[in-house]
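A single protein chain has been omitted; all remaining protein chains appear in their positions.
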Amino acid sequence: MTAIPADARPTDDESVRRQLDETWRQTPGLWGWLTSVDHKSIGKRYIVTAMVFFVLGGLEAGVMRAQLARPENSVLGPDAYNQFFTMHGMTMMFLFAVPVMTAVGLYLVPLMIGARNVAFPRLNAYGYWVYLAGGLFLYISFFLNTGPDTGWFSYVPLAGPEFSPGKRVDVYAQSITFTEIAALVAAVELIVTIFKNRAPGMTLNRMPLFVWAMLVQAFMVLFAMPWVATVTQLLAMDRLVATHFFNPAEGGDALLWQHLFWFFGHPEVYIILTPGLGFVSMIVATFTRRPVYGYPAMVLSLLSVGFLSFGLWVHHMFATGLPQLGQSFFTAASMMITIPSGIQIFCWIATIWAGRPRFGVPFLFVLGFVVIFVIGGVTGVMVASVAFDQQVHDSYFVVAHFHYVLIGGAVFPLLGAFYYWFPKITGRMLSERLGRWNFWLLFVGVNLTFFPMHQLGLEGMPRRVYTYLAGTGWGPLNLLATIGAVLVVVGVLLFVINVAVSLRRGALAGDDPWGADTLEWATSSPPPPYNFAHIPVVEGRAPLWEQPGELPAVSGLRTDVRDVLVTTLLDARPDSLHRHPPPTIWPLLTAIATTILFVTLIFTPWGAVIGTPLLLLTLLGWGWPHGRDHQEQRMVEQTG
Amino acid sequence: MPLTLASTLVQQAHTSLNPASPQVRLVDQLGTAMFVTAAVVCLLVFAALLWAALRRRSGAEPVADGRQERPMKTAVLLATGVTTVILFVFLIFDVSVGRSITTNPGNDALQIRVTGHQWWWEVQYRDSLPKNWATTANEIHVPVGRPVVFELRSTDVIHSFWPPNLSPKRDQIPGNENSLWFQADSAGVYRGQCAEFCGHQHAKMAFLVVAEPADQFEGWLARQRDTAQTPTDSLARRGKDVFMAASCVMCHAISGTSAGSRIGPDLTHLASRRTLAAGTLPNTRENLTGWIVDPQAIKPGVKMPPNQLSGPELLALVAYLETLK
Amino acid sequence: MCSHYRENGGAAGQRGSAAKHLSVLLIVLALSGCKREERDFHGLPAGGTITNPKVREVPFVAGGSVPADSRPGPYEENAYAVSQGKTLYNQFNCSGCHFQGGGGIGPPLMDADWIYGSRPENIYETIAEGRPNGMPSFGRKIVPDQIWQIAAYVRSMSGLLRKDVAPGRDDAMQVRPQEQSTQKAKPVQSGIPKSAELP
Partner (left out) sequence: MTSLQYRYAAVVAALFFQLGCTRTPPQSDAATPAERTSTLPARVSPDTTASSTADDGQWIMPARNFASTRYSGLSQISSQNVGQLKLAWTFSTGVTRGHEAAPLVVDSTMYVVTPYPNLLYALDLTKPGAPLKWTYKPDPALASQGVACCDLVNRGAAYFDGKIYYNTLDAHTVAVDAKTGREVWKTKVGEYTKGESVTMAPLVVKGKVLVGNSGGEFGVRGWLTALDAKTGQLAWRAYHTGPDKDVLIGARFKPFYSQDRGKDLGVSTWPGDAWKIGGGGSWGWISYDPDLDLIYYGTSNPGPWNPDVRPGDNKWTAGIFARDPANGQAVWFYQWSPHDLFDHDGINEQILLDLPIKGQTRKVLIRPERNGYVYVLDRSTGEVLSADSYGYNTTSRGVDLKSGRLIAIPEKATTTGKVIRGICPAAPGTKDWQPSSYSPRTGWLYIPHQNLCEDVEGVESNYIEGTPYVGAIVKMYAGPGGNRGVVTAWDPIGRKAVWEVKEKFPVWSGTVVTAGDVVFYGTMEGWFKALDARTGRQLWQFKTGSGIIGQPVVYRGPDGKEYVAVLSGVGGWAGAVVAGGLDVRDSSAALGFVNAMKDLPQATTKGGMLYVFSLP
């Protein structure tokens, strides 16, 4: 492997590109769409699907705000309202927030680390299909009036067989299983890709902060999601085959559910936040035209947030009457996690101070993020206090708190990221003018919607109420919140319009419109199926700034087969070659089999009898060896 | 049917912001302290952010050199240190408040058992002498200046007992008993509401806490212990027959009569209560009538079915219920 | 939402065969789903199709009563109503005599034997009018809507309802297999009640 200037041997370079095109091209047409294993096309459809669910969830919230606009309103009855707020929670948590973050990760990470694709392309496709199936399952059920109605937290016994007859809660449990599988698949993808497919020279301590964020997030997913997948299966068993995990009379315990659920549920919040922090770091660096200050501190705080987030779950249960001392421990932990989050904020501010900020839309969203996230953070410290939390717990104060955290910590950075990477993904810029409107509407709207809720909570308005009585005096503030919600809706609408318009008429972007520093900007926009003609060699944290003009590249990679370079974990020395599969339909078929299994199971135990063989069959097809692979495998051995 | 709301009876007495018990006062202080600090922190951060973003720059391209790094380092370390200190102070404050809330109320405490039902509150006054037990619903009277211990239970789903002016909330979880205590230190009518999502009418599962001077309270309790009087006027007497013959008797108890079902609230002293339907309606004749005829219009999903009673029957029934002082 | 969906399905049903089949399937799905999940708080529409059936003298002979009127109960396919029926069954002390279906003071309800007929309307009558050998009449004391709910639940006890409609276990001591996994017991007219076998 030697460093070669990018512009050397042009003619040869042309043929290389042509051959790579040939090799990595995805089959055209619908079939191609169904069989694609390219992380970019999968990432794109992942993002689009997630955004569609985001809009749906937002509309549900809008309807709820309409219902709450005035006391004793009659837009929604209690039954519909309960389904709406449950669907809103589930959509935002399971179908939007987590998937969209992993999706962006799946799209960007390989580009940022100079890889041709994710480690397991077919698994990646499978993950998306399962996620899509889960989302469709949930929403079809919803339209069949079988939408879950016990909250995204579905506390037993309310969600148990006695108090939630019918199939609504079974749909809840099973659709979570779908999304958890998708999330776990994505986590495995990211971890392996980040560990084994980084461009030569990109040692761990040279990885972009966003990649670090995704790595931490992936590990959190890996440790948190199995809990909710398990606990929802326990619930399903209680409901379908009369087990007694949550039946106190037969030795079960209603609190067991809460412990298991929140042991997932709290990390879940940080699973959503962490990638957001990654976005912010990237945008800050680019828009202050200097690397983010305190790289080690940033990485360490990311890691410690990841660890600490597993030690906080009980602060969702302060009102359940657990022992005082134990609770204080969780208070301490909950407060402690503020420190790493704080450090990152401080580092960004320092970076901005030291840099030369350009106030592009992405940067605006970062500023908005800091404001909203900090407010959410300080109220978070407040609810971490046992005594105070027992007062405001399950009141609108908490609603305000976590919407500040999640919208501030996830949605704003995400939108920032959209404006930032849209050119890379589509090749066209988003309109800055619409972008500013978009930002200010959202910023004002969000604060208008959620700030009054702090007050409502303190005045005693509980969560999850489909209406309230006039004399409570909660009317005016609720109306205010609803008005805010309208602004938010308009803001999101503007965003959608901006995307739609820019897709056709947006200014052409070119490879690196922002003058950014990371590898994804080193290739064309949108990137070719093979991402990079030459796998670059990295010598610093900001390759495009530190090695302007040309990048040293890896040679000796075959271009007539789907070879990707596997590097060592710590300092990314080239290790071996890995042969990637061609487009295939099997991931889709496997996902369909999975769906059949899961859906039939909630209606009859025979579901297992029907679904399992189907699933095994498709897996068999998936893993069926092709002669060609063997032959080429040999050739690799010869070369390697 | 015009719905005026029950809590109009309780002007401004459903908020954690005007404490009526030492417990809530402490929490309120804690909250205020944290709020003020939080506000200051926010403002500082925002100020720093704006300044960092908008400060006038000196010409040259920024380079990460020592000259810049040192002040940044100190700034970040300083900020982090301050944050840590603030959090530590909060922690101590919180623990101390928590301890003082959960201290032993002492022996002269009044014992009340509150059981959450979908979607109303069963209230039972305990006493060493069984005869002195009294059961009511959705309206809790407490003596001013005397600790009251609440034994919190649920027999269906999880509810959460929360009178914001008087006490932080505590969940009522089937299978594990909970308890809390407070001491009302000023007379008044306070409103509380279920704080844990419990199904269709979670929104209309409220209750009143009536804090009154000890002697008044004792008088009230004594009345609650009485069995219901047999009505004197003929209309009410007919109403009683209606009650005993119609679906009412399947769910409600009126002590002193043969109605002894515990599915719905105990109606022995219904007329003495301020509200109907768990703090949803003021206890007036119109509301009572409307409630009996079509509760589903007022609390959709509530366990009480619409009752098809003839006009005269209904009139008599209401007349009877109004005698249950 | 559901009715709206149903309309769509209906419209689609008119179109080409493939679409037709699909939409028919969807309608079936929709209907079963909707019927099962409906939370009908107001109960039966006042003066609606189902009203308190006429009192009929029950011939006290083997074969029990087979009323001409075979109108199905309104809640046979509604999981929520059936679960309400289960709650009422226990709260109104039906369980006091029939326990969880095994019987005791009254006859068992989870077996195949039916003295006065197994149809919803038979059960409705039994509850509303009472029966000679100790079954009290609840006609005035339980509103028709709730009687229909209880009747539907009683049928679920011997597996006569769809499994996705029948209730699951209670949060209580387990004393019987849950209704939704109870084997369907094909109704048999058991003639006179066991409690009335007189010399």
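First chain written, first letter: the chains are A, B and C, and each begins at residue 1.
One rule holds in what follows: contacts are C-beta pairs under 8 Å (C-beta built on N, C-alpha and C of every residue); 3 or more make two chains touch, one makes a residue touch a chain.
Note that the structure is predicted; figures quoted are calculated from it, not measured.
The chain that is not displayed touches the following shown chains in the complete assembly: A, B, C.
The hidden chain makes contact, of the residues C:F92, C:Y116 or C:W148, with C:F92. Of A:L204, A:A249, A:A332 or A:L434, it is A:A249 that touches the chain left out of the display. The missing chain, though absent from the display, is touched by one residue of C:C34, C:M110 or C:I127; that residue is C:M110. Interface with the hidden chain, as seen from chain C, comprises residues 90-93, 96-97, 99-108, 110-111, 113, 132-136, 172-173, 175-177, 194-199.
Within the entire complex, the positions of chain A that touch the omitted partner chain are 248-250. Those residues of chain B that touch the chain absent from the view are 129-131, 133-135, 153, 155, 174-175, 225, 227, 249-251, 253, 255-256, 258-263.
Here is the rule we go by: only the chains that are shown with their structure count from here on.
The touch graph of these protein chains is complete, with an edge between every pair of chains. Looking at A-C and B-C, the interface holding more C-beta pairs in contact is that of A-C. Put simply, the chain nearest the middle, going by average C-alpha positions, is A.
A straight line joining the Cα centres of chain B and chain C is 38 Å long.
Each of residues 174, 200, 300-301 in chain B touches at least two other chains. In chain C, the positions touching at least two other chains are 39, 41, 171. Residues of chain B touching chain C in their complex: 174, 200, 245-247, 249-251, 261, 263, 296-297, 300-302, 305-308.
Contacts from chain B toward chain A in the complex involve residues 3-10, 12, 14-17, 24, 26-27, 30-31, 34-35, 38, 41-42, 45-46, 48-49, 51-53, 55, 57, 61-64, 68-69, 72, 75-76, 79-80, 83-84, 87, 90-91, 93-95, 97-99, 101-102, 156-158, 160, 162, 164, 168-171, 173-176, 178-179, 191-204, 206, 280, 300-301. Against chain B, in their complex, chain A makes its touches with residues 71-72, 77-79, 82, 150-151, 155, 157-158, 163, 248-249, 253-255, 288-291, 293-294, 297, 319-321, 324, 327-328, 331-332, 335-336, 338-339, 342-343, 345-347, 349-350, 352-357, 359, 367, 370-371, 374-375, 378-379, 381-382, 385-388, 390-395, 458-460, 462-473.
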